[in-house]
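Removed: one protein chain of the complex. Kept in place: all other protein chains.
Chains: A, B and C, in written order; residue numbering restarts at 1 for each.
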Amino acid sequence: MRARVPSLVLSRLLIALVTLVIVSFAVFFATTLLPGDTASILLGQAATPEAVAGLRTAMHLDEPALFRFLRWCLGLLRGDLGTSYANNMPVATLIAGRLVNTLKLAGLTALISVPLALTLGITAAMWRGSVYDRIVTIVTIGVISVPEFVVATSAVLLFAVYLKWLPALSFTNEIHSFYDLLRAYAMPVITLTFVVSAQMIRMGRAAVIETLNTPYVEMALLKGASRPRLVLKHALPNALGPIVNAMALSLSYLLGGVIIIETIFNYPGIAMLMVDAVSTRDLPLIQSCAMIFCLGYLVLITAADVIAILANPRLR
Amino acid sequence: MTKRATGLIGSRLGYRINLVGLIGFAVVLFWAVIALFAADLIPYSVGEIVDTDYFGPMHPGLWLGSDYLGRDMLSRILMGARYTVGISLAAVTIACVTGVVLGMAAAVVRGVVDSVLSRILDAMNSIPSKLFGLMVVAAVGSSIPVLILTLSAIYIPGAYRFSRSLAVNINTMEFMTVARIRGESLAYLIGAEILPNIIGPVLADLGLRFVFIVLLLSGLSFLGLGVQPPYADWGALVRENLGGLPFGAPAVIVPSIAIATLTISVNLLIDNLPRKIRDRSAP
Amino acid sequence: MANLVEIRNLKVEATTDSGRRVEIIKGVSLTIAEGESVAFIGESGSGKTTIAMTLMGYARAGCRISGGDVWVDGDNMVTLSEKQRAAIRGTKIAYVPQSAAAAFNPAATIMDQVIEVTRIHGLMSPAAARRKAIELFRALSLPEPAAIGNRYPHQVSGGQLQRLAAAMALIGNPKLVIFDEPTTALDVTTQVEVLRAFKAVIKQYRIACVYVSHDLAVVAQIADRIVVLKSGQTQEIGTTHDILTQPRHPYTQSLLAAFKPKPHSRTAAPESPSHPLLEVDAMTVGYGPVQRDGQPLIVAVRSVSLKVERGRNLGIVGESGCGKSTLARAIAGIHPAHAGDIIFDGHELWNTARKRTRSQLRELQIVFQHADTALNPAKSIEDILGRPLAFYHGMDRKARDVRINALLDMVHLPRTVRHRHPGELSGGEKQRINFARALAADPKLILCDEITSALDTVVTAAVIELLKELQRELGLSYVFISHDLSVVEAICDEIIVMYRGQKMEEITPAERKAPQHPYSKLLFSSVPRLDPSWLDALRQDPDQVRDYCQR
Partner (left out) sequence: MSDVITNWNKPDDTMVEDAIRRGASRRELLKMMMAGGASLAAGNIIFNHATAALAATPVKGGALKAAGWSSSTADTLDPAKASLSTDYVRCCSFYNRLSFLNEGGTPQMELASSIDSKDAQTWTVKLRKEVTFHDGKPLTADDVVFSLKRHLDPAVGSKVAKIAAQITGVKAIDKSTVEIALTSPNADLPTILSMHHFMIVADGTTDFSKGNGTGAFTCEKFEPGVRSIGLRNKNYWKSGPNVDSFEFFAISDDNARVNALLSGDIHLAASINPRSMRLVDTQKGFVLSTTTSGNYTNLNMRLDKTPGHNKDFVDGMKYLVNREQIVKSAMRGLGIVANDQPVSPADFFHNPDLKPKPYDPDKAKFLFKKAGLLGQSIPVIASDAATSSIDMAMIIQASGAEIGMKLDVQRVPSDGYWDNYWLKAPIHFGNINPRPTPDILFSLLYASDAPWNESQYKSEKFDKMMLEARGSLDQAKRKELYSALQVMIADEAGTLIPAYLSNVDAITGKLKGLAPNPLGGMMGYAFAEYVWLDA
C-alpha cells in the first residue's frame, strides 16, 4: 500500500542528481563570469602583474578553470570537496562547523515558526472573515514588509543595548548550558521567525479555507460537528499537501537566505561562507556551498511531497 | 460568495468594490503618482547637503528631517519611490509573466518540455536569492536594468511552480479537450482557455511576490548593490540611515513606513479586487 | 397521528453578489408524520434541497431562513442556537447526500466517518458504535460488512458509498432521514439494489424520511406522499397514488408526460446503401503501456465494430466503466485507439485528433456529459459559441453575432444569455450551450456522451426533443451514449449494448422489447417504472445480478 513512497523517493533521488549537476554547472559558469581570480583578489592593492602571475602559478590557478572544475567534480564522486584556494584548508573542514551552525539555527527557527504559523493560519481560517482573521492577515503582511535588518537591529538595540537581557552577538563557541543556548539564539531565531512565518500563515489559511468549502466538510457539519472539529479533523488533513509544500519553500530560505542575519549577529553560518567564497573566487568552496543549498532545498521539497502522500490515502 | 464586512460601493458600475480594496488602491495610486512626478515635487536636489546636522528631526523646511549626510529626507523619499515602485513593479511583472506563461505551457504540453523546464527552474530556485544577486552584480555590475532582470530571474521559478500547479488542474477540464480537438494552438489554449481561470490566484501570488521583491531589493542594498548614488530606493534609504535607529531618526523610520504602506496596500488591493457582478438585475 | 415535522410558511432568501436579497423559498408549509416517507420532487432550482436542509436548521452560504417555522419533534430549528442545532443534527435528523463520493472525507477511513456521529454526541462507546455500524452494513446488504469499514472512500464503488452514507446517517437512530437525490449518480442496476436497501432499513427502523429527487419513477417506489415543488413553492401535495394517477397541477402533468415513451419517427434505412457516414472496424482501445501480447495494459474497449448511416442515430448503452465513453473518445481522436480503423464519410481517419484535418475535426463533433466542466467558466457564452465560428468558418464579428443568435434560437435559449457566463445558467441551459457549440461547427456527426445524465427528467425530455428537431432540420447523425435506456430508446435507430468493453448485442427498435442477451435483459428490466409496486414486483436472477454488477 505504501509502495509508492519508496519509489517516489527513488525517482526524486535521480531528479536530485540531475538538478545538482545543472546547478553546479550553472554556478561554475557564473563564477567564470566573475572578474579577477583568487590570486589577484588575495593580493588586492598589491596586485602587480608579476605578483599575480607568481601567486597564480603557486596556487595552480594557471591551468584552465574547466579542468579545475572537472577535477573537483571527480573529487566529489570520491566524497572529497577539495581544498579552498583562499587558505589551503580542506573545504570539508571549513564547511563542517558552519554547516552545523546553520542547521542549528534553521532547526530552532523551524521549531518555533512552524507551529506558530500553523496555529495562526488555521485559527484565522477557522474564524474566517472575523476581526481576528483580518488582524492576522494584515499583521502577517505588515511583518514581512519590514526589512529584516531593521527587525534585527531594532531587536539588538532593545534587548541587548538598552535592556541588556540578551547578548548582541551569538557566540556559538560559548554555549555550555541550555540557558546559554536560549540567550545566544533568541534574537536570530525571533528575527528569522518574523521573516519566514508570514508566507506559511498565508498559505495555511488559504489551503484550509479551500477545503472548508468541500461537501464532506458540510457533511460533517450536518453530523453536528463543531467548528474546531470541522477544521482539525476534516479540513486540515486534506489541506496538508499544499501547506507542507509552502513550508518547505519557506524553510529552504533558512539555509542560504540568512546572510543578513548572520552578518548582524556575527553568526558563523554557511551563507556568509559562500559570500566569502564568491568574493575570493574560491571555486571549490563556492561549488560545495551551492551543492549544499541545492541539496537542502531538494530534501525539503521531497520531504514535503512524501508527507503530502502519506496524508492522502488516494496517493498511497 | 461569502458575506463581506465592508459596505458596497459602485455596484452601479456593475462591479462590487469593497472599502479595504479601495483604500489599498488609494495608497498604491498615491505612491504611483509620487513616483511619476517626484522630480517636480522635491524641495531640494537629492544629493544636496542642506543640514549641518545629521539624522536631523522633522521640522519646517526639512519636513522629514535629514539623513546621515544632512540631506533632505523628504526629497530622497520622494525620489526613492520612483526606484522602489518602478524597479519592483517591472521586476514582478517580468517574473510573473514569464513564470506564468512557462508554467501554463508546461502544464498543457506536459512530457519532456514539462520535466526539463521544471528541473531547470527547480535548480534556479535552489540557489539562494541574495547569493544569486551578489554573483550577478559582481559579474556584470549594478545598473537598474541588471537589478530588474536579476530580481525577476530570482522570482520566475516561484511563479512557474505556482501557475503550473494551478494550470495542471484546469488542464484536466473537458473544455480543454474540446479546444484541443478543435485543433487550437498552444497560444490559444494557455491564453484564452487557462489564463482566465487562474488569473485570480495568480494576481494574489503576484502581490506577495511584489512584497518579497521590494524586500529583496532592500536586502541587496544591504549587501551594497542597488541604485546609483545619489539616488536610492527605499530599502537603501533604510539601510544607509540604519545608524539613526537608536535615535528614532525619521531618516530610518519614514522609509521603513513607506515600504510597509506600499507592500501592505498592494496586497489589500489584490485581496479585494473589484468583482464583476453576475446578478444583472441589480439596482 | 402526531406530526414529526411541521413546516409553516417557510421563507428562505439568498443574497446575490450585488447585495440584493432574493426570496428563493416563498412561504412553503407542509407536515411529515412519524415514520412517514415524503418525497420532494421538482426540477433543479425548485428549492427542494433547500427546504430539506432547513429541516436541519441549515442554509447554504449566502442563504438564510428569513421567515416561518420549522418544527421538528418539538424544536423550532429556525430559532434554535447553532449549538442546539448541532446537538440535534445526526441524532434526531440525519442527512444522506446526493454524491456520497464527495461527502466522504478522502483522508479518513469509512468506519471513522460512519461512527463519527456517535463520537460527536457521545452516544455510545466506539466499540459499540462499530458493532452497530457493521450491523447496519449488513442491513444495507454491503459486501463483507465486517471489513469494508476499514477501507478508505476511494477504495469502494459509488453504489456502496451511497449505502455507507445511509449507514452513516442511521447510526444515531434518527427520527428523520433526508435522502438528497441519493441514486441519481448510480447505474440503473445499482440503483435498484440501493433503493431496495433503503426501503428495507426505513421499514426496519421505522424512520420518517424526506426523499429529494427529480425522478418520479424512483420516488414512486419509496414515498407515501409526494410534494411537487417549482420555483420555491409547493405546486401539489398528495399521496403517491393520487399524484401518479390524477395529477391536478399542470407542472405535475408535464412531469408525468416526460415518462410517456415518445414514438420516434424513424427515417427509413436508405434503399441504395451508399457508404455509411461512420464505420468503426474492430476497434481496441486501452490504457497503459503495450504488453508482450501486443495488447495495452488495461483494455477498455475490445475489438468493437459499429456503423452509423447518414441521418440515423446509434445508441450505445451500458453501465459506467463498460467502455462506452472510451469508445466515443477514441472515435473523436481524444484517446488514440490501439487498433482498428475509423472510416468517416468515406475517408479513413487518423486515430489521433492531432493528425486530422481541420474539416475532419469540424465535421465530427463531440458533446460531453458535464456541461459545467465542458464550458469554460471564465468565458461568456458569446465567446464560447463565437470561437468555433471564427476558428472553422473565419467569420468576422458581425457574421458571428448573427450566427450566435441563430444558434441560441435553435437551442431555444433567449438571445440575452450570450452575455452571461456558464456559472449563471441552469444545468439544462448549459447542456444546450454545450450542444450549440457543437452545432456551431455545422458537423455531420455528433457524439453525445451521456449528455442528459446530469439533467432531470423534464429537461431531458426537452433536450431529446431538441435533438430530434435539429436532426430533422440539419440532417445530422448522432452517436448517443447513455446509461439511461429510456433516453436512448427515445432517439436511436439502433442500440448497442456494451459490457466490460465488449459489444454484447445490437438491438434494432423492432426487436428491442425482447433483448436476447441475459445482460441486456437485466439492464432493461432495471429501468424504474412509474408503477409504485414495480420495485417490490421486480424479480431479477440474483446470480445474474452478482455476475454482472460487482459494484
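The rule we apply is simple: a residue touches a chain if its C-beta (ideal position, glycine included) is under 8 Å from a C-beta of that chain, and two chains touch if they have at least 3 such contacts.
This structure is a prediction, so every number in the text was calculated from the model and none was measured.
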Just list which of the chains on display the missing one touches. A, B
Write down which of A:Thr32, A:Ser279 or A:Asn312 is the residue touching the left-out chain. A:Ser279
Please identify which residue in A:Leu20, A:Ala39 or A:Ala125 touches the non-displayed chain. A:Ala39
Of the residues B:Ala81, B:Leu121 or B:Val137, which one touches the chain left out of the display? B:Val137
For subunit A, which positions touch the chain that isn't shown here? 34-36, 39-48, 50-51, 53-55, 57-58, 84, 86-87, 89, 94, 97-98, 153, 156-157, 160-161, 164, 166-169, 171, 173, 263-266, 268, 272-273, 276-280, 282, 285
Positions on subunit B contacted by the hidden chain, ascending: 45, 47-49, 52, 54-55, 68-70, 134, 137-138, 141-142, 224-225, 228-230, 242-247
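Just so it is clear, only the chains that are shown with their structure count from here on.
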In terms of mean CA position, the chain most removed from subunit B is C
Mind naming the chain pair that shares the most C-beta pairs in contact? A-B
Where the CA atoms of subunit A average out and where those of subunit C average out, how many Å apart are those spots? 50
The distance between the C-alpha centres of subunit B and subunit C, rounded to whole Å, is 47
Residue numbers of subunit B (touch at least two other chains): 2-3
If I count partner chains per residue in subunit C, which residues reach a count of at least 2? none
Which bits of subunit A are touching subunit C when the two form their complex? 214-216, 218-226, 229, 233-234, 237-238, 311-314
Would you mind writing out the residues of subunit C in touch with subunit B in their complex? 15-20, 61-62, 332-334, 353, 356, 358, 361, 366, 368, 370, 373-379, 387-388, 391-392, 420-421, 423-424, 437, 441
Subunit B - residues contacting subunit C, complex: 1-3, 8, 11, 16, 173-175, 177-178, 180-184, 192-193, 196-197, 199, 275, 277-279, 281-283
